[in-house]
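A single protein chain has been omitted from the complex, and every remaining protein chain is retained in its original position.
Our next item is subunit A:
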Amino acid sequence: MTASVKSTQDTQWHPLDRRSLGVTAVLVGGALIGAGIPILIGMTRDDKPVGIVLAFGVPGVVLAVALAVLGDYLRWKKFSYRITGDRVESRTGILHRKHLSVHRDRIRSVDVTANPIYRAFGVAKVKIGTGQHGESDDGQVTLDPISRERADELRATLLDRTPTTATPTAVPTSDDAIATLDWKWIRYAPLSVWPVLLGAAAIGVVFKVADWFGAQDTVLHRAWEFIRDLPLWQAILLLVVVVLGVGLICTLGLYVEMWSNYRLEREPGPTLRLQRGFLTKRSVSLEERRLRGIEVVEPLGARFVGAARLEAVATGLAKKAEDEKVASRMLLPEAPLEVAHAVAADVLREQVAPTETVRLIAHPAAARGRRLRWALAGVAAVVVVLVVLGLTVTPVLLHIAWISAIVLTPPAVLAARDAYRNLGHGLSGDYAVTRHGVLARRTVALRRNGIIGWTVRQTPFQRRAGLITLAATTAAVKGAYEFLDMDAHEGVAFADDALPDVLSQFLEPVD
């Protein structure tokens, strides 16, 4: 511990890891070869001699790789960083020199990512985030790449606020993990839109590849021949089964890639550290001081079977995780509700999760009326469009119009009623809790001392119905968390309860 702290306090400028050049060569070479093969096949199909194609292609690839490596060499040569007792600094830029300096007190998160190529070379990409409001890329120092060991060392020391003179905190053992992956949770993965989306995407990829080999027509033809002889319902069933089957496999594969080796634990600092990933390994370290609360998210499918995932409400987490489909604030994948609540309590250092103990107060019936009207208006809009088209283009659409009115209305009404039922708010200990949403029901527990202001909004319709939408502003990534369609009087009283001495001076009794 002492040694590592010392080594992060030197004042020397360090270069990035030299293996960056190898990573670039493999990356660019691999991409070019990958793109080149279909072209090669396409050209040879046009009866061009393979030899000539290769004679131009291979030197081209070599040249491109050489240029890319040269470019990366310049970047490597010009980049240096150092970590002193109180600052992290980087100098970069070939023509336009840029000096970035971040105070160590301001560091809020350290992300370590290593895709398979990085891992083969034993390096990792490190992002040091300051969590400052309005943070662009300028607010964070990115070390891309440094050696795996160095990355681990930085991760462990940069967020450690324990005074260096104090005795080193015990290294957490495996028992200290807040949560690790239970492979049974993978059953929640297909209960989402992913199988459909990925299935459709996979079929698209098949056609694209077939196109490269000039076989698209053949594939289509074969598929058509096969389907043509089946009765319509069988054909549709077959299509659905194939798309969903492929989608299911892709979804499970994606889940394995994302959540293998999942582990949420505490490290000295105190810091929350999340690790996950099968091929690409990720580690997200988040300073606990940055935590402003927690979100229990129940996507529709998962909600039916009593599962939820957890997301952190924290400052300094990437707004848009650039190379990830899943936001980096995810703390726990879909898991049984009691697991989610237990992990939430542990993360917040509470006996029980506020999202579990809170007694949510329902919102006024006028909120249900609004939701029903929105739902019916949505159906009406579809029907009107179909009727107009039916009158002007083809009468068939008129039948589709009344059919869709009948088919769409019940689910729309059900969704509206569910949306209303899901509205709720309440106080639980140090937390203000809000809940809303249908496709993903979100229950947010916000630390009351993390609320840094209030916004009250009222549309003309809300004014007539005596409703308001209250928003608690926070320094966390989302900026504001909303309490939709509260009773106007009860809403401001609630805000006053949640954060005493702020609102009271602006309140007046209702006569």
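Just so it is clear, a contact is a pair of C-beta atoms (placed from the backbone, for glycine too) under 8 Å apart; a residue touches a chain by one contact, two chains touch by 3 or more; residues count from 1.
Keep in mind that, in the parts below, contacts and distances are computed from a predicted model.
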| item | value |
| --- | --- |
| Choices "AAA+ ATPase domain-containing protein", "BlaI/MecI/CopY family transcriptional regulator", "ATP-binding cassette domain-containing protein" or "YdbS-like PH domain-containing protein" - which one is the UniProt name of the chain not shown | "YdbS-like PH domain-containing protein" |
| Residue of A:Thr180, A:Gln234, A:Thr394 or A:Thr455 in touch with the missing chain, whole complex considered | A:Thr455 |
| Touching residue (missing chain; options A:Gly34, A:Gly51, A:Pro395 or A:Pro509) | A:Pro509 |
| Absent chain, residues of subunit A that touch it | 133-134, 300, 303-304, 306, 315, 337, 359-364, 414-415, 417-418, 421-422, 424, 441, 452-460, 463, 471, 473-475, 477-480, 487-490, 492-493, 496, 499, 501-503, 505-510 |
